[in-house]
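With one protein chain removed, the remaining protein chains of the complex are shown where they sit.
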Amino acid sequence: MKGEVILRVEGLWKYFGDVIALRNINLEVLKGELLVLLGPSGSGKSTLLRIIAGLEKPTKGKVYMDSEDITDLPPYKRDTSMVFQSLALFPNMTVYDNVAYGLKIRGVPKDEIDKRVDEILDLVKIRELKNRRVTKLSGGQRQRVAIARSLILNPSILLLDEPLGALDLKLRKELHVELKRLHEEVGNTWIFVTHDQEEALTLADRIGIMNNGRLEQVGDKWDLYEKPATRFVAEFIGETNLIDGKVVEVGDKYIVVDWMGEKIYAPVLENIDRGMNVSISIRPENISVSFRPKSVGEGVNIYEGEVVDELFKGSYVIYYVKIRNGQVIRATVLSKDADFDVGNKVYIYWRFDKGVTIID
Amino acid sequence: MRIEISGKIIKYILAIYTGLTIGFFIYFPISILYIYSVNNTPYFIPEWRGFTLQWFLKIFERGDLLNSIWNSLIIAVFVTAISMALGIPPSFYLVRTKGRIRDAYFLYLMIPFIIPWIIIGVADFILFWFIGVNKSLLTAALSHIVYSIPLIVVILTPRIYSLDPSLEEASMDLGADELTTFRKVTFPLIFPSIASAAIITFAWSFDNFVISYFTLGNELTWPVWVFSVIGKVPRIMPIINATSVIIITVSSIAIYILAKKGLTELF
Partner (left out) sequence: MSNKLLDRILYKYLIRRLGYYLGNLPGIIYILLLFYAPIAILFVISLTPPHKYIVIWEFTPINYFKVFTEATYYRILLNTFMIVSVATILLIIVAYPIAYYLARIAPNIGDRLLLFTIIPVEVNYLIRIYAWRVILGENGFLNSLLISMGLIHKPLTIFFYSWFAVVIVIIHEYLPYVVVPFYLNLRGIPNEIYEAAMDLGASKLQILRTITLPLSKPGLLSVVFIVFIPTLGEFAIPSLVGGQTGLMIGNLIDRYLSQFNLAIGATLSFFLLLFSIIISLIMIRLFGYEALYAR
């Protein structure tokens, strides 16, 4: 059934010698979803995937699949299949032999193998390449062979480790559409690792953001964008202004934070107290800019400042506004409303609930 | 059915196998040379007769032995110098050109390389007879070069091929002409390869027996001299043996130091 937890990772740690690759990872993967693990290189996302595949043993922690502990099972006893970063196609074989490999190893009769290979090659749309050597294929075609080779075994979970890494941008974009379609047609669970934010946003049902061995936040893309749980997430997905300050007052709806001499209102959080250091993330598109001060309601942040730079981006413009405490805030304005010039005195303002309070 | 063999057991079996095989086929006979070089008996019998250094001292009593080593050194130096001069230009040409002429040229250079050495020896034996040249150290050296030119090409081409061409392009873009670029960029980059080509050529020429055997005159090189006395001159084997021990030791240490300093690449 869709929506049920198919894979659960509990308290996972991984050391390579003295280097900590994973720190206390807890993750639930839902049946039928496409979960993207997103993070910069060295963040531990590939290690996590390899532990799920069984190619690596965790130092501490457990992996459960359908509530069964699979932590110590070798890869071939797991109902997962991996698509490698290098694709790892067997260069001595044809497309057919690559795709049929898993079935041949399992001793499936020849005519059944033929039938299933044809089906799966139809699914990835490369049936005409069946007898071609894999060394004679283009990047996109190799991609499809690698996925077909894994999918033919009907794994409950397909693991993909940056499989599009080596391809050029245009081809990647074509394959994103193709992968999305494949995932919907096959209907199994996919865990996809990438460092490319755009790829993650295009493909994912849910995204897990990894940084420095930690799983920082898991959620759908809107959650991550609108309610980042950590500074890293706020900065990694989209553009944002990060404001650091100290809580001076805790109200019912908002808190007041001292930001280098300026007051700033931000949403209240549970267990927040006076004197705590917090960060406030405010997206540039949530900030309004005007020549005159607007009437100030309760909990609206408004600052006087000077435009110090502007960046024309086509449909919108980014203004860099320096306010009285010397800090520069970025705000975006649609091009049709962008009447401001460098040197202009302007006011920037936003209601407190447009910001996000982050305790790190 | 899945046959499971513990990875650990395979590791140990392979480690022991590797040790035993290399030990028996490579080090056993070589250690025998070392043992007999200090064994106090002129006969190679499996028996220890006490320690002696007399064989090493007797090397200096054999003028013919020392002379043959000197001849081998002279030939090796000559062969290395000439074949480097003749072998480096085609190495660059073959890497930076494509097409049928290039392939044909490659084959032209490679045929003397892939065939057994004895053919070069016999062919040049007949050549020198045919044109009426007396055989000497020079004729042997000239025959060696037939093999060492392609040897250098085979060592250098893969390394030149793996040079990043953008480095040379960058140099020329910065205003250096081809000659300066070669001197300042290309040559330093392939110097270790050129050095290893020179060392391999030198060692090969020094130790070559078959080609020298057919193309030498009265002056003999070290391997040919050894061949001429093995089993014929009594009580000479331990002296030859002691000499080999010195050569093996010196060359091993020299190659090891050079390889360690990154001056050469052996493979």
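Lettered A and B in written order, each chain numbered from 1.
Criterion: a contact is a pair of C-beta atoms (placed from the backbone, for glycine too) under 8 Å apart; a residue touches a chain by one contact, two chains touch by 3 or more.
Since the structure is predicted, the reported quantities are computational estimates derived from the model, not experimental observations.
Undergrad: Any idea which of A:48, A:153 or A:331 touches the chain not displayed?
TA: A:153
Undergrad: In the whole complex, what residues of chain A lie against the chain that is missing from view?
TA: That gives, for chain A, the contact residues 53-55, 74-76, 81-82, 84-86, 88-92, 101-102, 105-106, 149-150, 153.
Undergrad: What residues on chain B make contact with the chain left out of this view?
TA: Chain B touches the missing chain through residues 2-5, 7, 10-11, 14-15, 17-18, 21-22, 25-30, 32-33, 36, 44-46, 85-87, 89-90, 93, 105-106, 108-120, 122-127, 129-130, 142-143, 145-146, 149, 154, 157-158, 178, 203, 206-207, 209-210, 213-214, 223, 226-227, 230, 237, 240-241, 244, 247-248, 251-252, 255-256, 259, 266-267.
Convention: only the chains that are shown with their structure count from here on.
Undergrad: Quick one: chain A and chain B, Cα centre-to-centre, how many Å?
TA: 57
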